[in-house]
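Left out: one protein chain. Kept in place: all the others.
In order of appearance the chains are A, B, C, D and E, and numbering begins at 1 in each one.
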Amino acid sequence: MAKTPWQEFSKGLIKENPVLRLVLGTCATLALSTSANNAIGMGLATTFVLVGSNTTISLLRKVIPDRVRIPCYITLIAAFVTIVQMLIEAFSPDLKAALGIFLPLIVVNCIILGRAEMFANKNKVLPSILDALGMGAGFTAALLSMGIIRELLGSGTVFGLPVTAGFLDPIIIFLLPPGGFFVFGLLIAVANKLAERKGGAPAELGCCAGCPFSAACAGQSAQKEDEKEETAK
Amino acid sequence: MIKGLIAIFLASILTENYVLNKFLGICPFLGVSKKLDTATGMSVAVTVVMVIATAATWPIYTYVLQPSGLEYLQTIVFILIIAALVQMIEIILRKYIPSLYNALGIYLPLITTNCAVLGVTVLVIEKGQADASFGFVQAMVNAFGSGIGFLVAMVLFAGIRERIENNDIPKSLRGLPITLVAASLTAVSFLGFQGLVEGMLG
Amino acid sequence: MNEILNPVLLVAGIGLLAGLILAVVSIVMAVPKDEKAEAIRAMLPGANCGACGFSGCDGYAKALSSGEAKPGLCPVGGAAVTKSISEYLGCDAGETETKVAVVHCLGSYDFTSDKVNYEGIRTCAGAAIVAGGVASCQYGCMGLGDCMRACEYGAITVSNGLAVIDPKLCRGCSKCIQACPKHLIHFVPFWQQAVVLCSNCDKGADTNRICKTGCIACKKCERTCRFDAIHVVDNHAVVDTAKCTGCGECAKACPRHCIKMLADM
Amino acid sequence: MADKLIVSSSPHFRSGITTRKIMLDVIAALFPSVIAAVILFGPQALFLIAVSVFTCVASEYISRRIMKRENTIGDLSAVVTGILLAFNVPVGINPFALAFGGVAAIVVVKQMFGGIGQNFVNPALTARIILMSSFPSQMSTWAVPFYYLHQTDAMTTASPLNILKTGADGTMPTLLNMFVGVRAGCLGETCSVALILGGVYLVLRKVISPVIPVCYVGTAALISLIAGRNVAFDVLAGGLLLGAIFMATDYATSPITFRGKIVYAVGAGIITMLIRIYGALPEGVSFSIILMNIMVPHIERLTRPRAFGKERAKQ
Amino acid sequence: MKLNVKEVARPALTLFVICFVMTLLLALTHQLTKNQAEQIKRQSEAQSQKMVLTEATSFETKDNAYAVGKNGGKVVGYVFTTKSKSYGGDISVMTGVSKAGKVTGVVILSSNDTPGLGLNAEKDSFRDQYKQAVPQNGFTVIKSGTAKSGQIEALTGATITSKAVTSCVNQALAAYQKVKGGD
Partner (left out) sequence: MELNFPAVPFRTHGGADVPHKKNTAHIESAVMPPPAQVVLPMQQHVGAPCAPLVKVGDAVAVGQKIADSKAFVSAPIHASVSGKVSAVRKVMLPGGQYTDALVIDSDGQMTPFSGIRPPVVETAEDLVAAARESGLVGLGGAGFPAHVKLKIPEGKHIDTLIVNVAECEPYITADHREALEDSWAVLSGVYMIRDLLHVDRVIIAVENNKPDVIAELKKIADNPERDPEDRVRVLALRARYPQGAEKVLVKACTDREIPIGKLPADVGCLVMNVTSVAFLAKYIKTGVPLVNKRVTIDGSAIANPQNVIDPIGTKIADVIAFTGGYKTEPKKMLMGGPMMGLALASDQLPILKQNNGILAFDEAEARLDEPTACIRCGRCVSGCPMQLIPTQLEQFSNAKNVPKLIEYDVMDCMECGTCVFNCPAGRPLVQAIRLGKAMVKAGGKK
C-alpha cells in the first residue's frame, strides 16, 4: 500500500491529526495553547524533534536490537530535545520562558515515541521524514487553532495583536485550565463530527495506541477485563 | 521546617495540582480514570515512581551534573534513569512481590512516558535552583505531594466519570469530548484554592 | 577536551549499564508467553460475544492453543477465520456451519394486534413482566426491540410491531437470542431452506382468533413435503433443517403464508 | 370493552408531586429575596433577574432543540437556575456578561451532561465562578444599597468580607443591617431575612430537608467560633445563607443519602471557612459547594444506608 | 537459563554506541551554543536591571542584596529585588531607584498569578505608574476613580496583585532609604 509522498505528509494534517484524531501529547496541547505564539513555538520545537528522531530511527531500524529498542529511542529523542533546548536557549529566551517545563517534556510526548514505534521503525528514511513533517505540521496546526481560539476569547488578541478590544471583554477563563480542557473537548467533538461524515470512528485517547507498551497498557487491559467479566456473565 | 514541608505538600495537592493546574499527566488522567480501582492503582504507581525517580535524579543532578557544568544533560540523563528505574521496579516486583505486581504492575510501563514523572524531577530541580532552602527533603516531599495530588485528581474524576457513565449525553459529545468538559468543570472547582496554603502556613 | 569527553563518557556509561542490565534481566526474568494463544487471539475478530461458548475471544484462543477446542466455533469470524486458525494449528477445519438468527414470528400489526395499552419501560423485557407482554399472542413478538439493541451488527430492524433479521447481515453472535424474552429467535443454518415464522403453541382455533397469519396446525405443509422435512409439533410447524432441501413447496402450500424461504428474507 | 386496557407495572398511584411543582415551590421561596433585591438594588436588579431567567430558559430550549430532545423548559428548573444566577452577581454587572453566564450554566454544565438531574456540579454556581474568573472586576464591584435613590450613579463600596480580608476601605455594616440586607453584596445574598423565610417555606413544604442548611451554617459558625471571629458576622456575610439554603441543597448535585448530606454540608462548611480565613479570595461559598459537588459520588458511595435487615457487621 | 554473551552484549553495546554518539553530538552543540546562551542569559539578567535603571551601564552587586548601577564609575541608582505575597503566592519584583530616590522602573521577575488578571501587572501601562514622585509613606493602591499623585490605579480584577507589586516597590524604596549615600 505505497503512498505518494504527498499522502505520507498530508495524513498527519487531517486524517491522522495527532492531536485531534489520535489524541497524543495532550499535556503540551493543553498547556501551551494559551496563545498563538506559544502554540507555534511548541509546534516547531516538536516538529524538529520529530523529524530528527524519525530520521535517525528509520536509519537505525535494522541495527537496534529489540531488547533495548525503547531505551535507544528514548536516548535519541532526548538528545534531539536537548539540542532544541540549547538552540532555543541560545536564540530565543522568551520562547524558552513561555514553553518552560514543556520543552524538556517533549521527550515524553507520545507523538514522538508513537511515530517512532508505529512508523519510523517500519519505514524507509524518506517516508519517515515526510511522516514526521506531516505529523509535526498537524500538531502545530491543531495547537495553533486552539491557541488562536483561547487567545482570542481569553485575551482578546491574536498573536498578541488586539482584535476584540473595545467591543468584547476578554473572557479570562479561556486562558485558565478549565478553558483549555473545554476548548480541547469541543475541538475533538468537531473533529469527530467531521470524521464521522467520512466514516471514521470517534477519537479515542491515543496514548495507548501510540505507546510502545500498549500491550501491557492499563487502560486497555482494564477494559479487556471488563469485557471478559461481561461475557462471563 | 516542618511547616514548610507541610506547605509544600499541601500546595502540590491543591494549588499546584499536576493535572488540574499544571497540565501534566493528562493522558492517564483521561485514560485510566474510567473506574475507581484502576484510577487508584495507576495513581499509586505514579506516586511510587515519582518518589523513587526524584530520589535518584536529584542527587545525580546536584552532585554529578551540576558540579561538572553538565546541566544540559539533564533531560537525557533523567529520562534514561526513569526508563531504567521503571523497568527495574517492574521486574523486581514481578519476581519478589507478585501480589503488589498484580495490583500495580500493569500500570508501570505506562508511566515511563508520563509527563508527570519526568515533570516532577525537572520541576523540583528548577525549584531548588530558584530557592536555596529547597533541598533534597523538600524535593522528596514535593514529589510525594505531587503524586498524592495526582491521586486526588484521579479519584475525584473517577467518581464523576462513573456517575456520568449512564448519562444521556448528546451523541456528538460522547466519549472523549464530554470527558474533557467534565475535566474542565473539575478544574473550575480547583481555582478556589489560590493562596490557601500560603495563608494557612506561610 | 574534558568538556566533551566527560559528558560523553557519563551518558555512554549509563547507557552501557542500562543496556546490560536490561538485556540480562529481560533474558533472566523472561516470562514465558503463550505465543500460540496470542497469535490465535489476533486472528479472532475480538467481538467477545461468547457465542463460541468460552469467556470471550481470549478464552477461546486459550482453549484453541491448548487443543481443548476445535476451530470453527466462532460464528462472527465465520469461515475465513476458521480457515486461518486451522491452517495455523495445522489441523482439519472440521465441519463449519454458518448459522443465522431468525425471528420465528410474522405477527406485525398487519396480522395481529396488541392486547393492551402498555405503559412503562419501553423494552421487551420490561413489557414481558407486565401482564405477560403486550402482544395478543403470548408467544409472539412484542416489537419493542430488545433484540435490535442487542445486535452490534445492525442486522435487526423493528417496524410495525415486528422484529426482522436480515440474514445477510447477521453474524451469528447469538446476542439477540439471549435478549428476546419470548425466546422467539433461533439459529437456522444459512442455506436455502424453509423457515416457519410462527411459534404459537395454541390450538388452531385459538391462534386464528388472535393472529391472521399464525400457524393453525392444519398440516398442509406436512402433507406437501416430499422429504419428510416439516412436521407440526406443539401446534405449529417445525422444519427439520437436516432434511429440508429448500424446494419451497411447503411455503406455497401454507394457507396462512407463515412459511418463508430463507433466501427470500 | 371496546378499547384496550392500559397495563403498567405497579404502583398505579402517584403522590402528584412533580418536578414542575417542586420548582414552583423553589421559585416561590425565592420570591421574598427577589423583592428584597429590587428594594435594595433598584429596578436594575429586576432587569438582571429577567435577563438571567430569559437566557437560561432560552438556552435550555434551544440546546434541547439542537440535540433533538424533548423540550423541558416546562419543568421550570431553568427558571430556578436563572434566578439563582442573577442572585449571585452584583448589580453592576454587564447584562451581556450575565447572559454569557446563563448560557454557560445551562448549555455547558447542564445540557451537555444530559439535562436536569444529570449535571454533576451546580449550574448557577459554576457559572458564577466562570464569571468571577472571567470578569473579576465586574464581579467584585459592589453597589451601595439604595444607590439608585441617590443622585450620583457610581456609588460603590467594598463588601464586608473584603473589608475584613484585605482591609479595603469601607464601613462595616451593623449586624442588623446585615440581617435585613443593607450591605454590599450580590443581588440575592444580602437580605438574610428573606432567605431564611424562603428556607423555612421550603422545609415546611418538604422540598428540602433542613439537614444541609443547618449542618452547613452550623459548621461554618462553629469554625468561626473556634477561630475567634464574629460568628454572627460570618453567618450573615457573603453568600453563606443563600448558598446553604438554595444552592447546596440543589438536588442534582448534593448527596441523596441522609448521612451523605451531613458529610457534604459539614465539608462545605469547613472549606468555606478555610477559604474565608486563609484563602486569597474573601469568600469561599461557591468554591466549597462546587468542590463538595465533585465529591458527591464518593460521599454517596461511602454513606449508603444499611439496607433493612442487612447485617451491621458486613457494612 | 543461560546467558548468551552475544545476546547480552549486542543490545548493551548498541545502546552504548547510541548514547556515545548522541552525547557527543550534544556536547558539541553545547560547545557551539554555550557562549551565545550564556551571553543571552547574562544579558537578560542585566537587561532587567537595565530596564529598571536605564541610565546605568554597569551593575555591581552589593551584599548579595541589591545592585548599584553605575555609569562611567558614577553611581546613578540602585536596583532592588523584593518579594511580597500575592494572589497565587509570592511575587518577586525588581525595582530601580535613581540616586535621587525616584522609581526608574519596575519589572516582575516571577509571579504565579492568573494569566489575564494578575499577570497583567507585567504590562508597561501598569508598571509605568510607579515612575512618579515618591510619596512620603509609599505608594497606595486605589481600586476605582482616577489616581492622584502617589496613588496607583489597580489592575482591573487584580487588586491583590496590584497591592503586592506596590508593596514590593515600597519595600525597595524603604531599602533605598537605608543604603542611599553609600557609594
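As a convention for this text, a contact is a pair of C-beta atoms (placed from the backbone, for glycine too) under 8 Å apart; a residue touches a chain by one contact, two chains touch by 3 or more.
All of these numbers come straight from a predicted model, not from anything done at the bench.
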From C:I21, C:A39, C:I121 or C:I177, residue that would touch the chain that is not displayed: C:I121
Per the touch definition above, residue among D:G92, D:G114, D:P145 or D:G181 touching the missing chain: D:G114
Chain D, residues in touch with the chain not shown (by the definition above): 1-3, 5-15, 17-19, 21-22, 72, 75, 77, 114-118, 209, 251-252, 256-258, 304-311
Residues of chain C (touch criterion as defined above) contacting the omitted chain: 115-116, 119-121, 123, 125-126, 128-133, 138, 202
Contact footprint on chain B, counting only the chain that is left out: 165-166, 168
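One rule holds for everything that comes next: only the chains that are shown with their structure count from here on.
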Label of the chain whose CA centroid is most distant from the centroid of chain C: E
Chain pair, A-C or C-E, that carries the greater number of C-beta contacts: C-E
Euclidean distance of C-alpha centroids - chain C vs chain D, Å: 52
Distance between chain centroids, defined by C-alpha means - chain A, chain B (Å): 20
Between chain B and chain E, centroid-to-centroid distance (C-alpha), Å: 29
Shared interface positions of chain C, touching two or more other chains: 3, 7, 10-11, 14-15, 18-19, 22-23
Chain E: positions in contact with at least two other chains: 10-12, 14-15, 18-19, 22-23, 26, 30, 87-88, 114, 117, 157
Graph class of chain-chain contacts, one of line, ring, star, complete, other: complete
Residue numbers on chain B that touch chain E, as the complex places them: 11, 15, 72-73, 76, 80, 130, 194-195, 198, 202
List of chain A residues in touch with chain C within their complex: 67-68, 71, 75, 224, 227-228, 230-232
Complex contact set, residues of chain A against chain E: 34, 60, 63-65, 67-68, 71-72, 75-76, 78-79, 82-83, 86-87, 89-91, 93, 154-155, 170, 172, 175-176
